[in-house]
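With one protein chain withheld, the remaining protein chains of the complex are depicted in position.
And then chain A:
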Amino acid sequence: MTAQLPILAVAPLLFGAFAVTVGRFLFRRANYAVAALALAASFAASVLLAIRILSQGTAIYFVGGWPPPIGISYVADPLSALMLAFVSGAALCTFLASKAEIETSYPLKNSAFFALFLLAVAGHMGIVITGDAFNLYVLIEVAALSGYAILAQGRERAMLSSLNYLFVGSLGASLYLLGMGYLYIMTGSLNMADLSGIIGQLAPDGLSGSTALAAAWGVILAGLFVKMGLFPFHSWLPAAYSFSAAPAAALVAPLTTKVMAYVLVRMILSVFTPDAAWSLPAVNTLVLILATAAILYGSFCALAQRSLRKMLCFILLSEVGYMVGGAFLGNRAALTGTIYHIFADLLMTLCLFLAASNVERGTGGRFSDMGGLFRRMPVTAAAMAMGGLSMIGVPPFCGFFSKWYLLSGAISAGSYVFAGALVLSSLVNAVLFFRIFEIGFFGTPAAPSASSGEAAHGHPEPIPLFCDEMPAARLAPLCVVAAGLVAMGLLTGEIVRLAVNAVLPPGLG
């Protein structure tokens, strides 16, 4: 059965989605459990697969029994197997942590939400493990379509923001598809391993030798940048993630940008090979400029925000800049940094969004509501502090190590502007999070629903000394993720050795 693990990581989510759809009419009360079970089964299969792949090496699974260029294959190499475990684990944590929110945010449409949630996770997992470039497009569609739907329910302009995301996201997916069309007409293949061999023959001296291949690379890059929200294509992201209901944002925000960055790395490593992907100096320079701009823009816009989730969205924008920039600095350390940062940022974003959804539920999402947070919600605030410290890049946390790799890569590539942007963004993150810590420690708690009634009497509400922390069921996944930040930081050497070095070509300088 172990040979079937790649498909068993994705299949429970599909069948779970169909089961909850039927369950709407048959076993409505058990639906949450069914969905959680599907996620848990998928997580278990992914972990088993990751253990097996990290110890025994890459496995290729032929879907339908057809060997690669003819049929579609799943490629479980150390990178994709580990990513699969992270994605399914993140989805499971989000799902377990937001039970109460799901019940209140989508009162009569729980089952539909479960189905869309499971299919969104299935889409992201399929993107990670597939070895076929067109199958990847189909799964981008699955992931994106369910994302648009679940992000559409929420506060204020959620519907409009999601529609905006739909238009922009469809454009991104179409550009990727167009790029695949270019590649197919030039090579006749859709399998990633096969493609990289043929591209190597067609353009042995880099993509500058072939206009069509260079155009393919450019169009694919543009599509991926739109999908991951890199600087000039970012306008959909903050609104879509900050107006939606909390569970949807906590699922989509950690997964979509990171999985798209993973696709970018996959394109560089497995489809074009690093030599070809970095062979166009103009593209490299342009992408580095965009990445630097994204880092600066995200950081400074985050400074201007007054609500927690919106601030996190802009930090997310600058993190996208880190990953894209690292992938185009053109050396081993920077690419290692990018790959490591995909994992690290997934955990950090997850931790911060889960903490933010607790804070929003407990006190309200604006900074002015968050006074006395450390006293009122000590566990949530501690987890948020850990996420924040990791974002800043404080040593025991994983955020430090990805920045370290990225910085050393930037310096050895001689790209001091990018290095400067990295440092500056860390400083801005420090300002952002220490401002929250200050409010949380020393701020006066806003009296709940008291602003008008109490103010009339002239007696400000005394600082409540009680602790109204969330129930343990919500805190447990958050604590696991926060602990994961430290654990991943301590295991950096192992992760880089097992998952990153195993997939980087040995000759990469």
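Details
Basically, contacts are C-beta pairs under 8 Å (C-beta built on N, C-alpha and C of every residue); 3 or more make two chains touch, one makes a residue touch a chain; residues count from 1.
Criterion: contacts and distances are computed from a predicted model.
Hidden from the displayed complex is a chain whose UniProt protein name, among "Sodium:proton antiporter", "Outer membrane lipoprotein-sorting protein", "GMC family oxidoreductase" or "Aspartyl/glutamyl-tRNA(Asn/Gln) amidotransferase subunit C", is "Sodium:proton antiporter". Set against the missing chain, the residues A:G57, A:G71 or A:P378 yield one that touches it, A:G71. Although one chain is not drawn, the whole complex shows that of A:L37, A:V63 or A:V394 it is A:V63 that touches it. Checked against the hidden chain, the listed residues A:A115, A:M192 or A:L475 yield one contact partner: A:A115.
When the full complex is taken into account, the listed residue touching the unshown chain is A:Y184, out of A:Y184, A:F367, A:W404 or A:F437. Here one chain is not drawn; of A:F15, A:F300, A:W404 or A:F434, the residue touching it is A:F15. Listed for chain A, the residues touching the missing chain in the whole complex are 4, 7, 11, 14-15, 18, 21-22, 24-25, 61-66, 69-72, 106-109, 112-113, 115-116, 119, 122, 126, 132, 134-135, 138-139, 141-142, 145-146, 148-150, 152-153, 159, 182, 184-189, 198, 210-212, 214-215.
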